[in-house]
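Only one structure is covered here, and it is reproduced in the block below.
Only one protein chain is missing from this complex, and each of the others stays in its spot.
All chains are identified by letter, namely A, B and C, in their written order; residue positions are counted from 1 within each chain.
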Amino acid sequence: MPNQDHNNLAIRVQIQAEDFDLESEINHLKQFGDIGGVASFTGLCRDEGGQLSALELEHYPGMAEAQILEICHEAFKKFDLIGITAIHRFGKIAPGENIVLVVAASTHRQAAFDGANFVMDFLKTDAPFWKKEHLKDGSSGEWVDAKDKDDAAKDKWR
Amino acid sequence: MPNQDHNNLAIRVQIQAEDFDLESEINHLKQFGDIGGVASFTGLCRDEGGQLSALELEHYPGMAEAQILEICHEAFKKFDLIGITAIHRFGKIAPGENIVLVVAASTHRQAAFDGANFVMDFLKTDAPFWKKEHLKDGSSGEWVDAKDKDDAAKDKWR
Amino acid sequence: MIKLVYFAWVRERIGKSQEEMNLPENVVTIADLIAYLRTLDDGYEAAFQEPQVIRAALDKTHSLHDAIIGDAKEIAFFPPMTGG
Partner (left out) sequence: MIKLVYFAWVRERIGKSQEEMNLPENVVTIADLIAYLRTLDDGYEAAFQEPQVIRAALDKTHSLHDAIIGDAKEIAFFPPMTGG
């Protein structure tokens, strides 16, 4: 199990309004072992054909951190990981900006890929975040609907 | 098919001695479409219990580029990708340093993950690179042996 | 007294993000609470008109509608999540 009680966490979860820096997150993970591979996923705000002015990300403080931490722990149990970092932003995010980052480090590449992919799949459906669209015409658009394929994506880990 | 005949390539392959910069490679890919997700894999030189002073990467100029380009084209045919970048270094690389980078951008996250994972699997076994170990005691160690599991890793794409 | 928290369009339809409430004695499960809330006014009714799409959490842990509220301090209601 990764160490969670010290300053040097092999699992790092952040819910923040600010942007993140992938390079420094990878460097952070390098302290935890003899890393052979790092897989990352960055989720960005799409512009949806130019109509969108921003997404507004609402979250459930406390539960969001706890859920993502639990997902990261599951990933550690399932795959041979050295460290994992997950950062999710909230607030207004413009097209082209970052929304979410997952970075997984391992001795071997497949575990790194699987760790990042697994955390993303479960974060999508289990972490309490909601997206609302703000449109360029100034109107507040719809809440984004959950997708069946996001639920289905979790099946590959059974 | 991605555009290969202009300066703005949706497929970018580089074989170089210098290090690469992940952030600028992700930014490079953002010009090619309305990107929802970017998956990356960075392969690093491990220190193998502290015995290794460096890996020396030899490659077959011309064929290395051509092979990786072909693998990237295969990935474009197989997955719904917007852009893909693969960079492989050669020469002496110290423990902790980067060896290889693959970045795949897509509208959707699974295609981005699959694209990067697929390119790494085939790059491992098909791209003409060879690693030789240089040890801390000053001796030139062994050529790294190819691993059966690297061949097996390709089976998941059949 | 229990704390109720609402997110996304559940929050918008009810018109507040949280409130404290004394639950009637016959409210035992989350489903009971949803049925009770729907009787309070049109905002709750609009929020919970399709109870099968509403997700709930007891003390910040995902919970099914048949879960017993017991001595939970906080109950959250929200639509399916769309983060990531």
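Some notes on this structure:
Quick note on the criterion: a contact is a pair of C-beta atoms (placed from the backbone, for glycine too) under 8 Å apart; a residue touches a chain by one contact, two chains touch by 3 or more.
As the structure is a prediction and not an experimental result, all values here were calculated from the model.
Considering the whole complex, the hidden chain is in touch with B. Screening B:52, B:100 or B:116 against the full complex identifies B:100 as the residue touching the chain left out. Between the chain not shown and the residues B:10, B:57 or B:104, the one that touches is B:57. When you scan B:17, B:94 or B:146 for touch with the missing chain, the hit is B:146.
Those residues of subunit B that touch the chain absent from the view are 43, 57-60, 62-64, 66-67, 88, 99-100, 120, 123-132, 143-146, 150.
Here is the rule we use: only the chains that are shown with their structure count from here on.
As a whole-number value, the distance joining the C-alpha centres of subunit A and subunit C reads 26 Å. Work out the mean CA point of subunit A and of subunit B, and you get 23 Å between them.
If you average the CA atoms of subunit B and of subunit C, the two centres end up 49 Å from each other. Shown for subunit B are the residues in touch with two or more other chains, namely 109. Of all residues in subunit C, those touching 2 or more other chains are 84, listed in ascending order.
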